[in-house]
Structures are given as C-alpha cells and as structure tokens.
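For this view, one protein chain was removed and the others were kept in their places.
Chain IDs A and B follow the sequence of writing; residue 1 opens each chain.
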Amino acid sequence: MKKGQILNRESFISNLSNILGREMPKEVVHPGLSSTPHLEIYKGFTQAQLAEEFHKNAQVNKAGSGGKIDSVIIEKKDLAKTVAEKLVEHGTGPIIAWNDERFAQWGLTDVLKDAYVWTDEKGRENVDKALNAHYGVCVSDLSLAETASYTVIDKLGKGRSSNFLPLNYVCIVPQSTIVPRLTQGMQKLHEMSKQGINPAAINFICGSSSSSDIELNKVWGVHGPIRLTYLIVSDL
Amino acid sequence: MGIKINNENFKKNLDKNLNNDFMRAAMVKAQDLINKNRTNVLSQLGDGNYREWQKLSGEVRAHVLENLDFYLNQFAENVVKNGGNVFFAKDAKEASEYVTKLAVERGVKKVVKAKSMVTEEIGLNHHLIDAGVDVKETDLAEYILQLDDWNPPSHMVVPSLHLNRTQIKDVFAKNGYSGKDIPEDLAAFARAQLRNEYVTADMGIYGCNFAIAESGAISLISNEGNIDLCTSAPELQVAVMGMERICATYEDADICISLLARNAVGAKSTSYTTFVNGITEEGAADGAKEFHVVIVDNGRSKVLKSQFKEVLQCMRCAACLNICPVYRQVGGHSYNAIYSGPLGVVLTPLLAGYDDFKELPYMCSLCGACTEVCPSNIPLHSLIHEHKRVLAEEKKVSAFWGASMSGAGMVLSRPWMYKLGTGVAPLMTKPLMVDGKIKKGISILKGWTDKRDLPALEVVRFRDWYAKRSKGGNK
Partner (left out) sequence: MKVTLFTTCIVDFMAMNVGKATVELLEGLGHEIDYPKNQTCCGQPTYNTGYVEKTKNTIKHFIETFEHADVIVSPSGSCVMFVKEYAHIMADDKEWKERAEKVAAKTYELSQFLIEVINVDDFSAKLPGKAVYHHNCHTARFLKVKEQPIKLLSKVEGLELVDFHNSDKCCGFGGTFSVKMGDISAEVADEKARYIMDANPDYLIGADFACLMNIGGRLSRLGSNIKVMHIAEVLNSK
C-alpha cells in the first residue's frame, strides 16, 4: 500500500489561519475540561458492583427492546453449559466465532466445535459465512456499565462484518473488563493512540440493530443482529 | 440535490405543509415521544446536571473552532499515519468530484452509503449516479426516500418522518414488496434487500459524527448498524465530514458523544458507537484496504469569520427541531432546505445565502427552547435574531416593515406620540369590532385574526384610569 496523501492542505489550512487572524500554532495546549462530571459516574465501584450495574442496565435495555437484549450473571464453571444453551435458544443454525484462544482456555472448544472460525487467510469466504450465520459468539474487550455496552477492538482473527451480520449474538463479558462508562473506553483509546496503536475499528455495541424510521415504531434487526445476549462472568 | 430541496415559493410550500394532516400529526407525535425519552435519559446522566455537561460540550467545541487550522492539520496527518488519505475540499463541487473520480478510477460499480447530512449538502449521490455508479442508501429512512424517487429528508435524525406506513408500503410495492403496511414486515423487506448489498459493494461512503484529531479516528453513531456494515465489508471507503466536525481528543469526544446520543434519539447510547482509523491490518479478510477522508468547507470558513461562528459547534442531534414550536407545526420541508428547524434557520442562509431563504429567520417565536436544549451550547435563538437584524438593517429586505418599525421606534421613544397614538387607536379600530372583539382584521392584523380574536383596544387606557384615580376619581 502506497503511503497516503493529503491534498489541498496548504490553501485550506492557511485560509483558516487567516480567518483566525494568526499563523497556525505549532502546538496548542488543551485547556482541559472546566469540570469533570464524567469521572464521577460509578466512581469507586468494585468490579462486582460494576457487573451489577452492567446487568441492571442490560435489563433496562431488555425491557426497552421487548426482550431482544438479555443478560445473565454466571460463573466460569457454568460458561460452557450456558453458551451451549444460548446457541440453541432461538433455533439452530450456523455459528460463527472469533479465532480466539480464550474460548479454549474457558472450556468452550466442545461447544464451538461446529462453529465457523473467522480465518483471515480464507478471505471473503468469512464474510459469506457471517452473512449466513444464525449465531455469532464474541468476547468483550472492554465493557461499559452505564450503557451495558461491549467493545470490539479490531485485530486479525475477529473480522469486521462478523460483528454485524449474524442473526443472534452471544457476547461473553468477563467481569474484569467492566468499567464505568465510555469515559474509560476513551481513556483506553487515548493511551493506545499515544503508543501509536490505532486499531482500524473500535466498536462499542449496546444493542441489536434497530430503527424507528417507520412512524417511529421501533423495529429490531433492520440490518444486523436481531438479538444480543450477554453472559457476564463474575470470576473472569 | 444540495442544500435547497425545492424551488417552490416559500408561502405556497408552507401552506401545502400546513395542510398535510398526516405529516403534522407525525411531527407532534415525534416531538412528544423523543422529548419524553430525552428528558428521561438526561435526568439519569451523572447527577442530572445537564447544564454542566452542556457547558463542557460547548467549551470543547469552541476550543476546536478557535484552533481549527491546527486540529485539522493534526487530524489529517494522523489519518495518513493510519494509512488513509485526506482531501480538503473548498466547496460541494470539489468534494463530490473527488469522490466520484475516485469511484470511477477504481472501477466502482456499487456504493453502499450511510446517512450523512454533509453528503446531502454536497449533492454527492446524484454526482455518483450521473457518473454511472449505483448508489444504495442503507439507512432505512434514506433507503425509503431513495426508492421514493429521492424524496427529500424532513428531519436530521429521522429523515422519513413525513411519510406514513401506507406511503412507505406503496413505495416498496413498486420495488417488489407484496406485504402489508406493518413496520416490522416493511423493515424485514429492507433487510432482505440490503444485507446482500453490503457484502457485494465495491465502496462504502459514510459521514462523521466527530473526527478525533489526536488519533485520526472518525466516530460514527447509529442504531441500525448500517454504518458499521459500510465500514466493514467494502474494500474502498470514504468518510465525508464538514470541517468543523472535529474533537481535539478522545476525552472531548466522550463529552460530545454522551450528549449526542441522548439528545438525538433519547437513549443513553445508540446501539453502535464506532471509531474507524484508516485502513485495516495487513492480511485482514475484510475492512478498508483503501481509505479516504474528505473534509468539506462549502461556506463554513465564511461562517467561522462571522458573528454566527457558534453555529459551527453544532453536532446535528436535532434536539432543536424536536423542541421547536414552529417546526412542530410546519415540518422539515417548510424550510425548503435539508437543514430544518432552528439549526436550519441559522445555518441555511449562511451556507446558501439569504436570497432564497430570507423568510427563514422569521420562522421563530424567539421562545428560546432551542437554546435551552442545545447540547453544543449554541445560543440558537440569539443567532436567529441576529439574522433578522442583518435582514432588517443591512439587507433592508422589507420596505413595509422598515417603515413600520421606524414609525414604531419613533412613537415608543416619544411619550407624546405614544399617548396620542394609543389614544386614537380604539377609534380607528372601531369599525373592525364585533361583540367587543376584533374578529376580522385588515392588513397585517389579518395574520392574527384569521384564526384568533383580538381584544378591543381600551378606550380608557390604564394611564387614563390611573390619572383620574390619582385625582380622587373612581377607585
């Protein structure tokens, strides 16, 4: 891939500098925020309390979605059994999962033995499999209690379309990944960026695909997943 | 299409919309529903002190505008570090031509596109179509409007708000739908049509809620997930953004996004909050192999220079549309432009000139509700008033109002004229009186009396009563 280019920069930026009545500064010191209400939300909560909040907010989303979103708090010893149950809860069909070694560590090899594993080397076949998948299985990289959101930080083996095409989604939320809100998600991205790591995509997801575009009636599964189930694992 | 959505006369268009009962009922329902949800989620944000968040968001946005050259430059360099390209476009034409040329050069046959106000503004779709590229709008509302022969959007967040389910069914029927006008069934039809488009498109085009200067990321929020699919499957991707849609840091974006979702859809978060950073990892099966960001000026730099610059803090949440008493009655199409409601009243004349939009600033009762709700802390009603001032004092658009207001200004600053005027007025309006009220006014009063009675002017004014009483008259 050839290096990217910036076109028309000089005229565009210098026009703005003129309007702002000075040369473009070499450095701008960010004045910081004059108050920090975002840091106060769930401040000092333990992981267990955050898990409770995550679950509670997922249950609010459950009520708001007519049951399309759901969550349970379980222990690791019950994970395999619960995943197995969830993968037949809304009928049976093809399953797609990330290429993630944690599945094996958590004893899910058997449960996922028939799943198609995202394999980048196979190219577009992965996308077709995602398109036809009845279930998708993933692990949250970072979980936001306030909105009951899971996060997918893109890397090889996960795929992109795999996160948005399967009909039903099962997401494993290790309790240790739960933070108060988007604020901590942004802090993480900020730190990664400072180290020069800018993943191609970071997705914070708290629901299934929905729309209110027809007379403001909420409908679910308008493009992607219709259902989303969280398995919050208290000892992971 | 561009900013202007029709060539009809303002008044004629307004009358048509005021007589569209479905549309008007839809606006009332939408405002009440969205506001109820909005108020509810904002009360749960932190300790419920919305004013504090509003202030922060305004600060964050204002800081970027004061240093826009620096942050756009930093952003552009970071996009390149992430393997992307940046094109700075001074106007709609440059922006559309760049994207279209790119599509043609890469042999693109089909584009999947996510909803974006700025791509509407620059008229990108028709540019691409004219070049022989198949464009598929994927947002459900935009998909409906595209199938309805590019019916213009009437709301920034719910563009198809003016159409009812039967109209939507009829639109779909022309495209092979044979079901009923049930929203779930209609959406399922769209789903079946669109899912295959994502994975077969050669190019994805989307907008940008906030660009992050410190990393080069583009943030996108949606409930449908269609934007995420546009950012996932196609190998060639283009993000188009207004030059002001930028946050210095992720932390700043946190404040803005926390308010955007709550204000736009009345939810704590949209289903999907996404950040994309340039091209995908080497060897990935999907994601962008080539990525471009088009940064559009199209009149914004003129706004930055003007007394209206705060409007560039806008995050397009539509909270002002959803609270505006005028928008509620007239709907989005009455503003004759893709931007409607209070934001449209402020922005449209700035981007597209006063000539075609000189009525807009008067579509406001100056109630200030828009300013109160605005998550970007923009004094919208004051900016609307400033437009009126420019029209009145600089453009001198109305000789009638100019003369009337000169007269009023003279009378109100000269007590003897005021007293004389208010003294003879009851006599002059006497011929209009029916049962002690004015029911049929003439000239400018007609606007009032067509639907409202006007009280009779007092023959004994307060000042007359008070004067008489002070002299020991009637108590």
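Everything that follows uses one rule, which is that contacts are C-beta pairs under 8 Å (C-beta built on N, C-alpha and C of every residue); 3 or more make two chains touch, one makes a residue touch a chain.
Computed from a predicted structure; not experimentally measured.
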Chains in view that touch the one left out, judged over the entire complex: B
Residue of B:Ala285, B:Leu304 or B:Cys364 touching the missing chain in the full complex: B:Cys364
Options B:Lys93, B:Arg389 or B:Lys430, residue touching the unrepresented chain: B:Arg389
Positions on chain B contacted by the hidden chain, ascending: 14-15, 18, 28, 32, 325-326, 328-330, 361-369, 372, 385, 387-393, 401-402, 405-406, 408-415, 418, 422, 425-426, 437, 439, 444-448, 450-455, 457-458, 460-467
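Keep this in mind: only the chains that are shown with their structure count from here on.
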Intercentroid distance (Cα basis), chain B paired with chain A, Å: 29
Chain A to chain B touching residues, read off their complex: 1, 3-9, 11-17, 19-20, 24-25, 28, 30-31, 33-35, 37-38, 40-41, 57, 118-128, 131, 144, 146-147, 149, 154-156, 159-161, 163-165, 181-183, 185-187, 189-190, 193, 198-217, 219, 221-225
Contacting residues of chain B [partner chain A, same complex]: 26, 29-30, 33, 46-47, 49, 52-53, 55-56, 59-60, 63, 66-73, 76-90, 94, 98, 138-141, 144, 158-161, 164-165, 168, 183-184, 186-188, 190-191, 194-196, 198-199, 214-217, 223-226, 228-229, 231-233, 243, 248-255, 257-258, 265, 268-281, 283-291, 295, 297, 301, 304-305
